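Every protein chain but one is kept in place in this view of the complex.
So, chain A:
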C-alpha cells in the first residue's frame, strides 16, 4: 500500500501575491498603492496649478507654435534658414549645430586625451609631469569658466581683421573668428570620392583575407603594398583622369574684411577649444587608468615571447586596455555633448541657445520647449547607455568563453 502524494499547495494565491507586491507580498502591494496615490496627487497638483497659471498669464499651450514663423536670425546654420522659417526649422538648426560642435569636439578631445595620456605614461620625467600639471589644472576649473576664458579673454584679445594673425597665409585668426580656405567642388569630386570608397573597401577586404590566412595556415602574408596602392593609388588615378576633386578658395584681405574662404564664428572656436581641452583632460586620465590596469606580467610575457615593444603594446596591452577604457570614454563623449549646451552662455546657436533660449522668450511656451529639449538629450544618453550595456554584455560573454 502506498501513500498517495499530497497535492502541492495552491499556487494561484502565491502567484497573485508575487505579481502584485513583488517579494514583499501584500505589504508591498499596500506600499505600491500608497505610493501610486501620492504620485497621482502630486501629478494632479502640478497639472491643476499649471493650468490655472497658464490661464492667468495668457500663455497658449500645445505644440501648434512649432509651425509659426520664428522671426529671428541665427548666425550659423548648416541648413538653409532665414527669419521667416518656422520654429520646427529653428529646432533642427539648433540640433545640427549641437551635433556639429559635439562631433568636432569629440574628435579633438580624443586626440588631446590620447596625446596627454601618452605624455603621462612616457618614461620621460619632464613630459609626464607636464601632462600631470595639464590634467590637474584643466580638470579643477569649471568648464563654463574655460569657455568664457577662451571667448572673453583670448579670442577678444585677438587683433582686428587687418592685423590678423596669419598661419602660412591660408588660415587667418582675428577677433571676428577663424578664416579658413573653403573647398569648392570641381567636376572630379564624385569620381574621386568613389575611388576613395572603393580603395577603403578593398583595403578592409584584404585585411580580412590576411587574417583568415594567418589563422588557417599560420602564414603572415604581406599586404601593405596592396593596401597602400588601393588607398593612395586609386584616388591618384582618378585625379589624373578626371582632374582635381576640389580647389581651395584662399581667403584674401580686401579693405577691412576678408573675401573668399569660410569664416568660423568665434563662438564656435571658443566652444570647441574649451570643450575639447576640458574633456581631453578627463580622457587622458581614463586612457592612463586603462593602460595601467593591464597587469605588468602581460607586457613581460609579450617580450618573453619575442614580440617587440610596439607589437606587445598593439597586440596585447591595447586590446585589454580598451575593454576598460571604452565605457568611461563613451560617457565622456556624452558629457561633452551635454556640456555643449553651455553654448548658451556665449551665444553659439546650439539647441539650448536658440530653442530653449530665444524661442522660449518669444513664445513663452516653456513647458513644451524645455520638454522637447530635454527629450533630445535624454534620447541621446539612453541610446548611448543601451549601446554600452550591449557592449558590456558582449565583453562579459567573450571573457567567459
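Methods note: a contact is a pair of C-beta atoms (placed from the backbone, for glycine too) under 8 Å apart; a residue touches a chain by one contact, two chains touch by 3 or more; residues count from 1.
Note that in this section contacts and distances are computed from a predicted model.
Engineer: What protein name does the UniProt record of the undisplayed chain give, "Amino acid ABC transporter permease", "Hydrogenase expression/formation protein HypE", "Phosphoribosylformylglycinamidine synthase subunit PurQ" or "Spore gernimation protein GerB"?
Structural biologist: Going by UniProt, the chain not displayed is called "Amino acid ABC transporter permease".
Engineer: Pick out which of A:104, A:121, A:144 or A:289 touches the chain that's been left out of the picture.
Structural biologist: A:144
Engineer: For a quick check of understanding: of A:103, A:156 or A:184, which residue touches the chain that isn't displayed?
Structural biologist: Of the listed residues, the one touching the omitted chain is A:156.
Engineer: For the chain that's not shown, point to the residue among A:50, A:197, A:292 or A:311 touching it.
Structural biologist: Result: among the candidates, A:50 touches the missing chain.
Engineer: To test your reading of the contact rule: which positions on chain A touch the chain that is missing from view?
Structural biologist: Contact residues on chain A toward the absent chain are 21-24, 28, 31-32, 35-36, 39, 41, 44-46, 48-50, 52-54, 56, 122-127, 130, 136-137, 139-145, 148-149, 152-153, 156-157, 338-339, 341-342, 344-345, 352, 356, 360, 366-367, 370, 373-374, 377-378, 380-382, 385.
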